[in-house]
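All protein chains of the complex are present and in place, except for one that has been dropped.
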Amino acid sequence: MTTNYQAILASIAADIQPELGQGQVATYIPELAAADPRAFGMALYHLPTNQLYQVGQAQQRFSIQSISKLFSTTLAFQLMGEYLWQRVGREPSGTAFNSLVQLEVENGIPRNPFINAGALVVTDILTSRFVQPEQALVQFLRRLANTADLAYNPQVAQSEIQTGHRNLAMTHFMKSFGNLENQPEQVIHAYCRHCAIEMSCVDLAYAVAFLANQGRAPWLEKEILDTSSAKRLTALMLTCGTYDAAGEFAYRVGLPAKSGVGGGIVAVLPGHWTVCVWSPALAPSGNSHAGMLALEWLTTRTGESLF
Amino acid sequence: MTTNYQAILASIAADIQPELGQGQVATYIPELAAADPRAFGMALYHLPTNQLYQVGQAQQRFSIQSISKLFSTTLAFQLMGEYLWQRVGREPSGTAFNSLVQLEVENGIPRNPFINAGALVVTDILTSRFVQPEQALVQFLRRLANTADLAYNPQVAQSEIQTGHRNLAMTHFMKSFGNLENQPEQVIHAYCRHCAIEMSCVDLAYAVAFLANQGRAPWLEKEILDTSSAKRLTALMLTCGTYDAAGEFAYRVGLPAKSGVGGGIVAVLPGHWTVCVWSPALAPSGNSHAGMLALEWLTTRTGESLF
Amino acid sequence: MTTNYQAILASIAADIQPELGQGQVATYIPELAAADPRAFGMALYHLPTNQLYQVGQAQQRFSIQSISKLFSTTLAFQLMGEYLWQRVGREPSGTAFNSLVQLEVENGIPRNPFINAGALVVTDILTSRFVQPEQALVQFLRRLANTADLAYNPQVAQSEIQTGHRNLAMTHFMKSFGNLENQPEQVIHAYCRHCAIEMSCVDLAYAVAFLANQGRAPWLEKEILDTSSAKRLTALMLTCGTYDAAGEFAYRVGLPAKSGVGGGIVAVLPGHWTVCVWSPALAPSGNSHAGMLALEWLTTRTGESLF
Partner (left out) sequence: MTTNYQAILASIAADIQPELGQGQVATYIPELAAADPRAFGMALYHLPTNQLYQVGQAQQRFSIQSISKLFSTTLAFQLMGEYLWQRVGREPSGTAFNSLVQLEVENGIPRNPFINAGALVVTDILTSRFVQPEQALVQFLRRLANTADLAYNPQVAQSEIQTGHRNLAMTHFMKSFGNLENQPEQVIHAYCRHCAIEMSCVDLAYAVAFLANQGRAPWLEKEILDTSSAKRLTALMLTCGTYDAAGEFAYRVGLPAKSGVGGGIVAVLPGHWTVCVWSPALAPSGNSHAGMLALEWLTTRTGESLF
């Protein structure tokens, strides 16, 4: 029997109404604080049928924030392969996404590429390889999402740079351990621009298709990653993709996922589908409150999850 | 096309030869130290065909050690449902399996049921429910593995009790936080007997079948857990089942798994199969060196994994 | 000009009235919880004139609790000399008096003998040397305080033993690191009896006289410690004697001191005098609120302190 994805998305969008606005929109920069806490959108891309399903504000672009870590890591992994893991680990952090404690204990090697410190190392790698690392990622995402008009929001990037003392602290800290090749300011600039890229649920559901499809986006001739690498990166999303709520997320939702404080969450069910949900009000864990709930309902109502 | 599991197991057993004996057999108790570091066995139980495949010393019984945590947690979960998570967390620990640091910072609530502190809380729950918590687990395992003659090794249990000052430290520590109902000595006795249960790869491949089969062991009428609970426990295995190497394990192997210092590792591919591998020499992470490699080869050679 | 100590003690006792009862009496065992929060006593023993000054309930005996750590350390130091520091450190802990974190990071070697873990190691040393370590300390204190009728309160000791899961945790933890020679239960029994010794301000002012007098109590022929050792132990009191408020205490009071949760604090001004103050209501740091204030006023009003 085929799953009626459209009906399920519609039922989720209906049932989620009372939950919208619960939690807190990120307020550390004015651009994010201005988001409508009750906004909601969801897009599911079904691979076997090449069908896209959507509901709510699924075409509304938002700040992808930490979801960019997934793509910068993909790009660095493409460039460096397994050597990447000499500069960043592959274990869940067990602490907050912006903690410096572990970094000190473990001599400047971040736990994984999906926490801030790890993404800064990844950005350092891209900064060494590309003259304009922010354009490199934007162009990579245009290919992945099959859309020509993606860009980063320069005001958001500027606001992030101005408030980013903790990220600067991390970058200088890693530099002091010898785990940064470029100047901290350069790396921070690229990193903040990556976070400021704006995409919609539809864009993002397409952009992660290669992960659910053995490393190849259906609309591209060349593979993004080889099959094994795509699977490995997906595994890493599951164990490390949702900050210090990775265990909880795997337990409740059962999908590899990456979230951002802009309220977006992307997730994949390898071989079957990808999904992106967006709602700006965040749970205390930093993940979208309505987004987590919508994904939990999706796996429950489709009966489809990893486990 | 059907996978030829028997041929793949045979090829793994052949190729693993040069790896056998690499690493260190656990030596903290004499009974484990006496294990043959070059022993190797593997069993795969295929659910759709109800077929068992085996290679090497797959019927040789060994000390299941921490693999018992998976079953004691299942039993406690069966009894308490979601209330279980008021006494133990669901997040990867990010630190060594026997660390007390996190326990202090988090007021006596262990990170997850698969590290020592968490399993001690689980055992405390079973100690409150059963007059003989060790017999309760043995009998539960007889049903799960569909075999009548399982038992724990009393000498191994006794040795564990005598060397278990760190476990006693943890137990008293949690008692001081109010997260232990019974006397520490009682809990430790039951816990050490759980660890001392002896099973073979074949026994264990059967014993985890319910997890890969929506909560029901094929040979039992009543389900062990409901579908959702079985999936959730499987997710927890993936994020927390292999100590502080959970990220690495998911990355390389891509299967939910639980390991023990006796050299055994069980893993499941939901809907498809379960597997158990055993080889006593351990990698520094505390997981069987040859066992991890064999599982990595299994997912590579079958092309079957979670991701 | 001579200081009029009696007048100063009287003025302190008068001025302290509105402060009495502020803070919380220790409640973890019923015997301590029953103490009068407004009780207050103070005794100063002036060495050059061999004169004792007292005010309030200076002859009322109370539970010395952690002040016993000073005397058990003295006894162990007398026995082992500098070898003592192979089993326990000499640095301020920077964390709570009953933390296990540092113990794990530093492989079972406690930071100093004045936190619980350190005093447990000291008690272990005494347990190896004496058949009845509790009687050994009681007799040592009788000599030090020049009084024949000191004893420990068996009910207090029993209550401490029953609630002491955290101390048991520490003891087993150190045993697991090889830093404990005797059985944890034995060590805990002796330790709790040490804490349950009852002395008055007068008793304690006499008992620390040897520290302010180059190692020799005026009424004893034999020295307790050689001059250098007495000075060193006094230095240790200053840096480590008042839990994690050692810096604050040195800053405000400027005297080497040791406090207990029974509300007592002893302090010394080498070459000049010793002092003991008692008032059961504790500040959040675990030190007597009125006691700390009284000592601060004493150094201010006499103009006499270490600095």
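Assorted remarks:
Letters A, B and C name the chains as they come in the text, with residue numbers starting at 1 for each one.
The criterion applied here is as follows: contacts are C-beta pairs under 8 Å (C-beta built on N, C-alpha and C of every residue); 3 or more make two chains touch, one makes a residue touch a chain.
As the structure is a prediction and not an experimental result, all values here were calculated from the model.
Taking the full assembly into account, the omitted chain touches A, C. From the options C:8, C:240, C:261 or C:295, the residue with contact to the unseen chain in the full assembly is C:240. Residue in contact with the omitted chain (choice from C:143, C:232 or C:301): C:232.
Against the chain not shown here, chain C presents residues 89-95, 102, 111-112, 228, 230-232, 234-236, 238-240, 244-248, 250-252, 254, 256, 270, 300, 305-307.
Residues touching the missing chain, restricted to chain A, are 99-101, 103-105, 165-166, 168-173, 175-176, 184 (touch as defined at the top).
Going forward, only the chains that are shown with their structure count from here on.
Viewed as a network of touching protein chains, the structure reduces to a simple linear path.
Two copies of one chain, chain A and chain B, touch each other, and the residues they use overlap strongly: the shared fraction of interface numbers exceeds half.
When the CA atoms of chain B are superposed on chain C, the rotation angle comes to 180 degrees, reported as a multiple of 5.
Centre-to-centre separation between chain A and chain C, using Cα means, comes to 56 Å. Taking the mean of the C-alpha atoms as each chain's centre, chain B and chain C sit 48 Å apart.
A straight line joining the Cα centres of chain A and chain B is 32 Å long. Residue positions of chain C touching 2 or more other chains: there are none.
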